[in-house]
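Please read the structure below before turning to the comments.
Here the complex is missing a single protein chain, while all its other protein chains stay put.
Our next item is chain A:
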C-alpha cells in the first residue's frame, strides 16, 4: 500500500502532496529531494528510481522534468508502483491536455480530485481516464498550448508534414472545442525507437527496434475499432514457444517481431488469422501494442569518422553522415555528438559550403563535440571537419581517447520495421458518422552509436 504521493518541481517545491496512510513522516518530500539531489556525491551518477531511507521506500519517475514520487513502508512490487506513477502522470495529462508544472499548479484541485479516486487508503482503485470521468467534477483550466510548442513531445509529428492538426494531441479528454462541439477523431501513432551499434569498421554489431502503437481516442460513444496490421506479420523468433524459423525468409519483406504485448482492452480473437486487433478504445492515451524486433533492418543513417593526427598537438576529425532512406522523407533535429580527448583545448569547425540550418559546438566542460542539423532529406550526405588543438602532447592511440559518435534524430512518416496499420475501421453508428482518423509513423533514435 502506498503511504504518500507527491509531485515535486525541478527545484524541489511541492506541487501536489497527498498523504494516504499517515505512517510516513511529513518531511518525506524534503528527505527525498535531498537524497536525489546529492546522490552524485556518493560516487553514483544518478539516483535509482527506487531507494530506501530509514525504512521508507521512495519510488520516483521523471515526467516532463517533474518528479512523481510515492512512498511506502511495505515491501511492494516496484513495477506496480512505478507503472502506477507513470499512469497517474498520463491520467493527469489526459485531463489537462498538457502536462507541465504550470498546468498542474493551475489545476491542482482537479489533480487532488483525481488522486482521491485513483488511490484510496493507499490501495490503487483505478487509473482509467474513462472510469474517472464520472467522479471528477472540476473543469480543467487549459493552458496556452501554442506557447509551449517546441517543448512538446507531440511536436515531432508536426514538423515536415503539415497535415496534422496541431491542437489534437494537446487536447483534454474532457474539455470541449470552442463552440462546444467535440470533434470526433482518433489518432494512431506508430512510434519506433531504434538502437544500433556500428563497429569501428562500419559493421552492425547490434540492432533493435522497440515500437509502440499508441492510440488516443476522442470518439464519443465508444465504438469498436478494428486495426489491421501486415498480413505476413510473424511473432517470435526464439524462446520457448512453438514457432517456426522465419529467419530464412527475411529479406522477402515480411515483418518478424521477436515479441509483443497488448493493452488490456485489445481482443486477439482474429489476430492469428488475419492480424487484426479489435478493441473498444477507452478515453485518453494508451499503448495498444508494444513490440520488439531484432530482425535486421536498414539503418537510416551511416556515419563515417576519420581522425587524422597532424603533429603532436593537433588532429582533425572528419564526420560524414549519410541518410539512407527515400528522398521524399526528411529527418528532423539531428544531433551528432562525439566525446573528444580530455586534453582537447580548442576545436574549430568547418562546414560544407552552402550548409543551412547547421550548428556546431565544442562543449568545454564535457569535452564534447556537438553538431546539430535541422533537417536531412533522404539520400543526402553531410560532412563536418573539426580541427582540434591539444593542451598536451599526444601519446598512444587517439581513437582510444575519443568517441564513440552518437546520433539522435526523429524521422516523421517513416518506420524502419515496415510494420503498418493497413486499415483502421470504426464501427459505424450511422451513415453520416465519419470521424477523422490519423495514422502517423515516426522513427526516433534511442541509442544510435558508431564506434571509431
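Basically, a residue touches a chain if its C-beta (ideal position, glycine included) is under 8 Å from a C-beta of that chain, and two chains touch if they have at least 3 such contacts; residues count from 1.
Keep this in mind: contacts and distances are computed from a predicted model.
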The complex has one chain missing from view, so what does its UniProt entry call it, picking from "DNA replication complex GINS protein SLD5", "NEDD8-activating enzyme E1 catalytic subunit", "Phosphatidylinositol glycan anchor biosynthesis class F" or "Beta-adaptin-like protein"? "Beta-adaptin-like protein"
The one residue from A:210, A:316 or A:350 touching the chain left out of view is A:210
Selected residue (touches chain absent from view) among A:65, A:78 or A:379: A:78
Residue positions on chain A contacting the omitted chain are 1, 6, 13-19, 22, 26-30, 43-46, 48-50, 52, 55, 57, 60-63, 73-80, 82-86, 108-109, 112-113, 116, 120-121, 123-128, 134-135, 137-138, 195, 197, 205-206, 208, 210, 212, 236, 238-241, 258-264, 287, 289-292, 339, 395-396, 400-401, 404, 406, 446-447, 449, 451
